[in-house]
Structure formats: structure tokens, C-alpha cells
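Here the complex is missing one protein chain, while the rest keep their positions.
Chain IDs A, B and C follow the sequence of writing; residue 1 opens each chain.
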Amino acid sequence: MIKVAVVGASGYTGVELLRLLLNHPEVTVTCVTANQNAGEEVATLFPSLAGRIDMVCTALDVATVAASADLVFTALPHQAAMAVIPGLLAAGCRVVDLSADYRLRDPKVYAAWYDTHTSPELLSEAVYGLPELYRAAIPAARLIANPGCYPTSVALALAPLLKGGWIDPATLIIDSKSGTSGAGRAAKVGSLYCEVNEGFKAYGVGNHRHTPEIEQTLSELAGQEVMVSFTPHLLPVNRGILSTCYASLKQETTTDALLQHYRSFYAGEAFVRICSAGELPNIAYVRGANYCDIGLVVDPRTGRVIVVSAIDNLVKGAAGQAIQNMNLLLGLPETRGLEVVSLFP
Amino acid sequence: MIKVAVVGASGYTGVELLRLLLNHPEVTVTCVTANQNAGEEVATLFPSLAGRIDMVCTALDVATVAASADLVFTALPHQAAMAVIPGLLAAGCRVVDLSADYRLRDPKVYAAWYDTHTSPELLSEAVYGLPELYRAAIPAARLIANPGCYPTSVALALAPLLKGGWIDPATLIIDSKSGTSGAGRAAKVGSLYCEVNEGFKAYGVGNHRHTPEIEQTLSELAGQEVMVSFTPHLLPVNRGILSTCYASLKQETTTDALLQHYRSFYAGEAFVRICSAGELPNIAYVRGANYCDIGLVVDPRTGRVIVVSAIDNLVKGAAGQAIQNMNLLLGLPETRGLEVVSLFP
Amino acid sequence: MIKVAVVGASGYTGVELLRLLLNHPEVTVTCVTANQNAGEEVATLFPSLAGRIDMVCTALDVATVAASADLVFTALPHQAAMAVIPGLLAAGCRVVDLSADYRLRDPKVYAAWYDTHTSPELLSEAVYGLPELYRAAIPAARLIANPGCYPTSVALALAPLLKGGWIDPATLIIDSKSGTSGAGRAAKVGSLYCEVNEGFKAYGVGNHRHTPEIEQTLSELAGQEVMVSFTPHLLPVNRGILSTCYASLKQETTTDALLQHYRSFYAGEAFVRICSAGELPNIAYVRGANYCDIGLVVDPRTGRVIVVSAIDNLVKGAAGQAIQNMNLLLGLPETRGLEVVSLFP
Partner (left out) sequence: MIKVAVVGASGYTGVELLRLLLNHPEVTVTCVTANQNAGEEVATLFPSLAGRIDMVCTALDVATVAASADLVFTALPHQAAMAVIPGLLAAGCRVVDLSADYRLRDPKVYAAWYDTHTSPELLSEAVYGLPELYRAAIPAARLIANPGCYPTSVALALAPLLKGGWIDPATLIIDSKSGTSGAGRAAKVGSLYCEVNEGFKAYGVGNHRHTPEIEQTLSELAGQEVMVSFTPHLLPVNRGILSTCYASLKQETTTDALLQHYRSFYAGEAFVRICSAGELPNIAYVRGANYCDIGLVVDPRTGRVIVVSAIDNLVKGAAGQAIQNMNLLLGLPETRGLEVVSLFP
């Protein structure tokens, strides 16, 4: 059994990591840190885990974490992650970081959208952990930058189009909608039940921090600089991201032809499901599972293609993908511990 | 008191018309038809109305309706509406039709998206009842085509840009999200609670029937043929439509400058509220009220403007706008009976 | 126009008072206090009110409030209310207090369930503002203790049984379920969307602070000391309380006979609606309106009666009832400003 730690476990990503790790046959959780809840039973913090874990949350101490685990999941806010990850690496741990701190390759871009980076030397070493697109680099990595939830949904939706040169990247518009767990477990008025329920709004229009991460990946896929309009919205559901992507086609094609291209592109991928023509994804069908469902429509009237992707933001958009990366790091089958079927309804 | 009838009252638009009409000081509801529920108390069909209405649903009979009312709201499905409206007009009634049957001016377009039109001669007479854009023509009309819910949210969001020539209409992309009452009260598996709750999906991509209605209005505003990508989505809420609209600006401008233009454009309008810079609409803030809230962001990175509008699909998107039209038809103050404040939370 | 102030307006009760007062034809809101939001536009704090109110929140100052208003609604937490109400009364204001501070007649009971009372001399003067049961005493009062949300739903459900001596009060069990707005607008983890949505739980079992208020009213109705089991639950909805009440009948009777008794008991009451036999209340049918819907079933198998009542906790359970009390205080028709029809769906 491989020993793993979850650092910063008090949020929704933390409990989701634990849910999936507790069912993983090859690992054992040896350390759970949560500074605000240090000394508290994990099963008191998250009664959903009662009967499955008999551990107490500890305050974060790098040496203790490193001594207890071979592989560490960091589920801390950005800036907090970069404060501990260099120490964990120095102590010999491998790290899957779920924050944004090591996703952007250019420290100047990080500084422009977040803050000054305190370990920029690690940016070139960190591997962007989107296995369907960057699988080869993952097994040998020390530090995995686990992708953001929105960027995962967008990159998988658009990769086949950009790689194939099907669309004009300058026309890309991405309208995304996320469940509320994406806003975290912090006690904020804007996240209260009565503020979110029966409501719907856009936020971060033109300035959401996932924009440069999306553009970095899309640019690499396109082989040219790509700039997008990206608009996130807050959905009154617990889980799920649906991204609706628009782009002008460079040549005439059909829905069927593009679907066939997507099926080829993702052939052999366990976690990407391409919808049949006439069908489109629904976040209800990926709940709790590591899938990315993708559907599309070619609109001959406007010459555009509309691609829709759905993921569970806590699974393929965070904890599930982190475990997929862990499996690759450890040489395990990529689907190990992630065979869970979507929960519907 | 003016006598009004509600024809086809068994759906959500019907109960919303009754909710608003029962609070209107100048009208009295004299006839409520609902073929499937003929003989049933209205307050049994809709217990929310108990104590406020003491009427029985009747089967639809044009002569009876015409004899009992001066003004008729038809809340029937398309095709069913055109089967009775010519008779109501012939009998001397004025009609506010909430179906799609008289919204498209060109019968060939109607035939392409719906079915053969059986009273095409009325299409040129019917007035498209979006008061903020077509107010002058309404008071003298016999037949008002009450706009669709999506088209209302889109036309009000984009009119100031198109009239002012600010954007390139060829780049228009409209991503809309509607609450489930828009799907009606028919018993369909796809509208069941467990199918919709905690779910989210796009539907009708590239072929939703509101597309030609949207394009007709936008074309008139732009003074040129406009074709758009319009993608509706199903939101797990009872009420509300949020439309997120994207277009490329023809010249550089700022969020503040465009907001100022919107405020001028809609100066004096009681039902349009323009958000301050940095604020954006939320369907939660228009629930139950006749407002259309509009906010926008100019994104200098991409040269696009993103406009977001929010309405209650059953009020400004249906019954409230129908009563606004009625007020204009009757020479009443336009806000009469529509002073209701939004219900939050 | 009568000048009214809303003190402590930043919560859900505050915005609901404003929603209803802004539609009331006889009053004008002259002062809105919210200490945490002093200096902020009311319409920024609650965008649902945009276009309807052009006031700024002020910090609470008793002299300023008293100078600006004849009647004051205090929507403060308990203990905070009693800190300002004596001063408002001394300054000549009449007060409708929505806190729990003046509901219990016995300061020892208040101390046992809340804390030490700092103005116990006002407890005997305060009138418990449940008009259907205590109407006569209201018009002459200086200080109205507006009832709690749960106690309103329970007292109206059980009054006809207790007054008529139909049930054994020792067998009373009250199982109540409340929407989340009852938990207030404070930023607490337990009130977050993801904690409440798709969840359901009991809380405060055996020790909820509404218990002594319920028992005080039921005891007065029964003419004997009544002690109940009262269990509140948290519903994943914004608004609504449904109380399911169980008691053993002292004599055989039928559902029809008891319903007839209820109709007689509440004859002439504008805000109590008795369901037909076979029908039961649903919180969906009172949303936004001041109704209390009541239904019941006599179960001959067990000899018990089950009474179910539904209110909107923010309307009949708080702000609506406060305005009903205000109307009585001011000699206005009791329904003035409260004619709003329930919002369904």
C-alpha cells in the first residue's frame, strides 16, 4: 500500500479526495491536515465519511507530512500551496497540487493574474496533469499541476478541433456554468443557500483567473497564440460544469464527421465519452464520476460549431483527475479506484 | 372594470396571468378556459389561487369567450392559438396572444420553423408586443403577438448596441439559460423533478424555434439581415432566463460608456434596470416581477462586449408583458397591476 | 402617508419588510438601518429592490430613527432588540418587534431559554401580535411582539382543536420543517448552498427556543398548561414552513366534521385558508403571500388527528404578519398592502 497525505482537507476538494482514496485498493491515507480543524476527527468534519476513516485532522507541518507519506495531494488555496510544496519536494515527496500555483508556465502571467510567484524555478519542472493531452510527461514527474475545473472542461472539448485545425481560434467563445461546490466551503454570504438557490448569474466576466490557463493549453494545441472570451456562471447545483463553446469553422463539415473525428481523437480514453449525434451532455450524467462527456452540433446556417462538454467539477475537475495523475505517477492502471459509475438521479 | 378572459389557463403561463390579473385594479376575469380541466374549480387546479378566485374552468368555446370578455389572453400552444384567434377577432374581441403564431411576419418563415399558417392574412396586422421597442403601434392594435421569453431577453439586451451600430452583427452569439417553467406543465419524463434537479444541459442547439423570432427583431434593429447562434439551456430553477450575449465591437469603447448609452436608450422605461459597472444581473433579483435587468462588460483583450440580461420568463417573458400590452391597449398607465416588487430570496 | 422605519434591514426579514412596505399604499419608508452596511445603498444590498427605493442604509441611532418615523419595525436579533426598543418607545414611537424579546410573558422563562431580560417591565405591556387569536388587544398597543415563524404555523393549526377541547394536549407532537431563509443571512458554513441543497435534517431537538413560545400560546388556548414535543427540520427551499401536528382525539369525530369546525373558527379571516377534505397544504401555494393554509385528517385507526399547516416563514411568519399588525395599529384595513397572490410555481 502506498502512503498518501491530503493537505488542506477541510474543503469540498478535500472530502472528495478522501471519498475516492478510501475506495482505492492500492493506497492508504496516512495524514490529513486541516489547520482550522486541527484536532478534530475527520469523520466529524465530514460525517459522510463516518465508519470509513478513523483519523484526526492535524495542523500542517511539512516535515510530519513528508515523514508519513510518499505522495502528497495539496488542496490548499493558491499562494498557500506554493508556501509548502518546495519543502515537500525537498523532503522527497511527490506532489499532486490541486491549486493554481504551478499551472501557468510563465511566472509573469502568474503575477499578472494572481500574485508574485515565490518558487518560479519549479514552473518549468511542473507537469500539467491533463492525462488525455499530456500523458507522456506525467509518470516521471515530481510535481503535477492538477488542472483547473473550467480549463479541464474546455481543453477536452476543444482539443480535437484545435489539433485538427478545424476552427478559427480567434472566434472562440466559451460560456461555462459551474455548480456551487466550485466556490468552496468558506462561509461567504454569496455562497449561502438562499443567495444561490433559484438564482443564476455570470461572474468574473472578462477577468476570471482560469482564462490564462485555458489560453495556455489552447495555444499549445493550436500551435499559435489563442485568446478567448471566457464567461463563467454560477449554477444552483452542488456539482458539475457544463461548457458551451462556439467557434467558426474554417471549412464546411457535418456534425457526423466531427463526431467521428472526436471518437478517433479520444479512442482508448477511458474517461471521455462522445455523445451520439442528436445527443448532448448533461451534468446529471457525470455526477460523482471521472467522465468528461462531449457532444457537438455543426450549424450550417452560421458556419459555426457548438461543442458542449460536461464534467463533475470535483471529480474530473479536481479530485478524480488528481487520482488519475497519481495512478500514472505510481505506474498503476489509470482507472484504478476511479471505476465508480455516475450517480443518477 | 374591463372584462378579460384567459383562454388555455391550465399551464404555468395561465396561472401567472391569473396571479397578476387578480391584483389588477381595472380588470375583472370573467372567463377561464382549460379544456382538459373543464368543470374543475380554478382554485383546485391551482391551489395558490384559493380564496382569490371563485370560478370554474370551462371548455373553450369562441362564442362564449367573446360574449363574456372584451379582451382575451390566449395562452394556447402554437397551432391551437391560430385555430381560435380569427374567430375571437371576428367577434369583436381584442386579443393578446402568448403563443408563437403571430410573431413572425413572414408566413414562409413560420412554415419553415413551425407549420403551415392558417391565417397568414393576420400576420401583417398583428403587432409584436415588445413595448420598449414597438410601443407606438400597440394601442391601436386588435391583435398583439406577445413576444417569446428568450426573444424578449435577447432583444432588450442587444437593442442599444444594434441601434447604435456598436457591434458587428455577424459575430453575435447568444447563450441563454431558462428555468424549467418554460418547458410547460405537460407531464413529460424530461420535465420530471429528478431529471432536471442537479442537472444542466443545452437543447435545441442550432434549431430552436425562437431563433427566427430573435433574428427578425435584431434585423429590424440593425437595419440589416442578422443571423445569430442561439443556444438555450435548461436551468434547475422554476423561473428566470439569463441570456449572455457576445459580439465584436466595431470601435473601441469602455464599459462605462456603453452603460451610459444603455441608460439613455432606456431612459423612462419602468421595467428595464441597468446595472452599475461591476454589477451583473441575477435571475434571483427579478423573480415574480416584470423587470429586465441588464449589465455588460467591455473586454479590451478580445474587443468584444458581453451583455447579460435577466428576466422572469413567466412575467416579462410572458404574462407580465402581456398585461403591459393590455394596459397599452386599454389606455391605462403601462405599469398598472405590475408594480409588484421582486421576491427575494 | 405614515412614516415607518425598518431597523436591522440587512437580513431576509428586512428585505421582505421592504418588499411589502414598498407596495403598501398608506406608508412611506423613511429610515432603513443596517449597521454592517451603513452608507451602502439599500438597492446595492438588495438588488431585487433596485428602481423601487432610493435610500442609503444608516447606522442605528435611536434618536434619528424616532425623529424620522412614527412606527418602527425592529428586525434585530434577540438581545439586540431589547437594547433599543425601550428608547424607541420612550421617544414616542410605536414598535412592531420581529425578534423574540417580548414574546414570552414570563421573564424567568425568557431567562431559561434565552438570556437575562433587560426590560422585563415591558413584557406585560407587549401584545402578542397573532391577529387571528389576539386581534382585540392589538390596535391600542405601543409594542407588538410579532410571533415567531414556527409558533405562528403551530398556533393557527391547533387553535380550533384546543379551544374546542377536541384533543388531549398531553399527546401533542409537532414536527415542523422550515425553509432556509429562517436561518438568516449570516455567513455560516451550515447555511452554505452545498451544505443545505440535497440535504435534510432535524435540529434543536428537544431544545429549540420556539418551544416555550409555542407552549405559552397553546396553554392559553387550552386553558391549561400544555407541554409539547417540537422538532424543527431544515428544508432545502428558500421559503416556507410546514408543520405536521399529531394529537389524540378525546372523542370520535370525522375529517369532515373537524374541517367544518375549522371553517367556522376561521370564518371571516382573510389569511387563513382551510383545505377541502382530501387536500393538504403545500408550502408552494403560499409562497410570497400572507396565507396560512390548513388541512387535516382524522385517522380512525389510531384515534388521532393529524393537522398540517403551511405558511411562508418570511410573510405570515415574519414580515407579512408584522404589516398585518401595523395595519391594525393604524386603523387600516387588515389586508391593506397584503393582497399579493401566492407565486406559483
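Here is the rule we use: contacts are C-beta pairs under 8 Å (C-beta built on N, C-alpha and C of every residue); 3 or more make two chains touch, one makes a residue touch a chain.
Not measured: the values here are computed from a predicted model.
Chemist: In the full complex, which of C:I144, C:V228, C:L259 or C:V272 touches the chain missing from this view?
Modeler: C:V228
Chemist: For the chain that's not shown, point to the residue among A:N37, A:T74 or A:S181 touching it.
Modeler: A:S181
Chemist: Thinking of the whole complex, not just what is shown, which of C:I306, C:A322 or C:V340 touches the missing chain?
Modeler: C:I306
Chemist: Which positions on subunit A touch the chain that was left off?
Modeler: 12, 15, 18-20, 22-23, 44, 46-52, 181, 198, 238-239, 270, 273, 275-276, 279, 282, 284-289, 291, 293, 339-345
Chemist: Take the complete complex as the reference. Which residues in subunit C touch the chain that isn't displayed?
Modeler: Output for subunit C: 171, 173, 175, 177, 194-195, 197-203, 205-206, 227-229, 231, 233, 235-240, 242, 244, 246, 280-284, 287, 297-299, 301-302, 304, 306, 308, 310, 345.
Chemist: Just checking the interface: what residues of subunit B touch the absent partner chain?
Modeler: Missing-chain contacts on subunit B: residues 12, 180-181, 185, 187-189, 191-198, 236-238.
Here, only the chains that are shown with their structure count from here on.
Chemist: Would you kindly tell me how far, in whole Å, the mean C-alpha position of subunit C lies from that of subunit A?
Modeler: Result: the chain centres lie 45 Å from each other.
Chemist: From the mean C-alpha coordinate of subunit B to that of subunit C, what's the distance rounded to whole Å?
Modeler: 36
Chemist: Compute the distance, rounded to whole Å, between the mean C-alpha positions of subunit A and subunit B.
Modeler: Comparing mean C-alpha positions, subunit B is 38 Å from subunit A.
Chemist: Subunit A: which residues touch two or more other chains?
Modeler: 194-195, 197-198, 236-238
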